[in-house]
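Data first, discussion second: the structure below is written as structure tokens.
A single protein chain has been omitted from the complex, and every remaining protein chain is retained in its original position.
A and B label the chains in the order they appear, each numbered from 1.
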Amino acid sequence: MEISEVKKLAEMLMFKLSDEEAQEIIEEFKTFDRQLALLDKIDTEAVDEMIFPFDVKTSFLRDDEADHILSQDDVLKNVAKTKQGHVVVPKVVR
Amino acid sequence: MDIRTLEEMPISERKAYALKKVKGLQDKLNASITIIEDDEVKADGKLMGIPVALKDNISTKGIKTTAASDILDNYVPVYDATIVKKLKEAGAIFVSKTSMDELAMGGTNRTANIGPCHNPYDLDRITGGSSGGSAALVAAGAVPLAIGSDTGDSVRKPAAYCGIVGVKPSYGRISRYGIIPYASSLDHVGYFTTNVEDAALALEVLAGRDDLDMTSSYEEVLEYSKLLDANVKGRRLAIFGNVYDAISDSSIKEAFDKIIVSLEDKGAIIKKVYFDGDLMKCLFPTYFIIANAEATANHSNLDGVRFGHRIDGDSMEDVMMATRTRGFSSFIKKRFVIGSYSLFEENQERLLKKAQRVRRLIVEAVLNELKEVDALLAPASGSIAPRLDDPSSDELSDEYLIAENHMVIGNFGGLPSMTLPMGFKDDLPIGINITCNAFKEEEMFDIALAIEDITGLKGHVKEVL
Partner (left out) sequence: MEYEIIVGLEIHTELNTKTKMFSGAPYHFKAEANTCTNEVDLAHPGTLPCVNHEAVKKAIELCTALDLSIDPLVRFDRKNYYYSDLPKGYQITQQFHPIGKDGKLQIDDDGIKKIIRIDRIHMEEDTAKQFHLYDETLIDFNRAGVPLVEIVSKPDIRSGKEAALYVEKLRQTLTYLDVSCAKMEEGSMRCDVNISLRPKGSDVFGTKVEIKNLNSIANIKDAIEYEANRQKEILDDGGHIDQETRRFDEKTMTTVTMRKKEGSVDYKFFPEPNIFPILISQEEIDHIVSEMPELPDVKEHRYIEVYGLSTYDASQLIANKELALYFDEMMKSSIDPKAACNILVSELVGQLTKRGEDITSTKVQAKDLARLVELISKGDISSKQGKEVLSVMLDGDDPDKIIEERGLKQLSDTSAIEKLVEEVLDENPTSIEDYKNGKDRALGFLVGQLMKKSKGQANPKMASDMLKDKLAKR
């Protein structure tokens, strides 16, 4: 894996990496690969993925009744920039 | 400090007592991110006037909640986590938002954005993590109860390193609503106390169905503290052989053996069990893949748009990029890159899905054994708390892969699991871990009480001078 590849992976996650950080990740991937080899040894033929700690099914669904709403003040309390009740970000390029 | 002792103190003095301790310890332990001075008793209840510390990934309305990350260093929640509401209703007083590994993604508490948390027994050693600050405050006798969260062993490992009781109940036993997540399918709310009775009482307050968390359980919440029974006659207990064998430190094994012998003397039926060795070597990689994959998605909301420490930029994309680049430490970025790598469509089969399948095999193997016995026992760790400047361990050795990561089984299968002190090595605490069948917390507390009777370490705390 190249530094540029790792940096691209990071940018897809919306952050940048320094060369050192990218290099560390490359090293980490080497350890990771060896740990993966341990997984490869396990026969998982016909084994379903375990998504949840238990194989439970629920039947609970929320009633369609408004139970909780935030005031506009609370919505905007943690927002860095606001205008007329809206959250403001610089123009979206995409 | 335990709840009983505190209750002998007038209510009005309990908070002052705890606050004084919390503040006094801050220079030495660096255990608090925010110290809460103005909290008041809300009602009477099981924890009336009892000071409690909360890990800083627990949402507290009006009180800064950072998860020890720069990206949230100015975030003040507008809502309370369900457990915060429950604790308030029970009369608890909050005195500290405690230090943790950044976003709970670590096991040392060295990665907190405010710097590492120090072990009360030796300030040059780690507390373990990620719930290190909570562990340190309980271990140093500042509060009798502190809440943490446990995704791999983030309550149980620091409990072992700090010589206290650390409980991670069954998945769904305590609502996760309002806990800043690490990995949703592995995350549990857990907590620290200095003794088993307090641990049982705390669960009565914290547990219960919450419609805001669709994974929370309808299982009845028992009066665990009233049901405690230290009689282990006829209890079937299994020693986790793979873990025992992977530990090289003989003094830890000896301490463990002593407890086992005493349990046997009290009538417990003991056997040693072994799981497939190759499967056990997969505990860590399986955990690492699943946890980081879920974590990258879970933390995609941290973009500076609606909350958090925004860094300006010329476009929305620039803002997100700059915010996240500044907001996460290198350590977190590393985890995210690896986590998202496992999620790529072309990698999922070999990485995420493979790990999820191995997870099932591990859980099935353990559950199969737990059909025969009431609990699985093992030393919580193969060592005492490492030094703060200790270089990282060999991540491919059995000692690391098995002995240092076995408690993740409790997270894989949602099984109740707890750690309590089993003694000391070089004056530093070591812990024993108990893992039971899902929703058998009552049995787990009974076994823990028997061990507590053996060790005599009930309520033990370390005075930090």
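Just a few scattered comments:
The rule is short, and it goes like this: a contact is a pair of C-beta atoms (placed from the backbone, for glycine too) under 8 Å apart; a residue touches a chain by one contact, two chains touch by 3 or more.
Computed from a prediction, not measured in an experiment: that's the story for all the values here.
The shown chains contacted by the absent chain are A, B, with contact judged over the whole complex. Interface note: of B:V78, B:V273 or B:L428, the residue touching the hidden chain in the full complex is B:V78. Although one chain is not drawn, the whole complex shows that of B:L123, B:M214 or B:V261 it is B:M214 that touches it. Listed for chain A, the residues touching the missing chain in the whole complex are 13-14, 49, 51-52, 56-72, 75-76, 78, 83-92, 94.
For chain B, the residues in touch with the chain missing from this view are 57-59, 65, 67, 72, 75, 77-79, 81, 176-181, 183-185, 211-215, 293-294, 296-297, 299-303, 305-307, 316, 320, 340, 343-345, 348, 352.
Operating definition for what follows: only the chains that are shown with their structure count from here on.
The geometric centre of chain A is 22 Å away from that of chain B, both derived from CA atoms. Taken in their complex, chain B has these residues touching chain A: 74-76, 78-79, 171-172, 185-186, 211, 214-215, 278-279, 281-282, 284-286, 288-289, 296, 300, 303-308, 310, 312-321, 324-325, 328, 330, 333-334, 336-338, 340-341, 350-351, 353-361, 363, 395-396, 401, 411-414, 438. Of all the residues in chain A, the ones that touch chain B in their complex are 6, 9-18, 20-21, 24-25, 28-29, 31-32, 34-36, 38-42, 44, 47-54, 58, 60, 62, 70, 74-75, 77-81, 87, 89-94.
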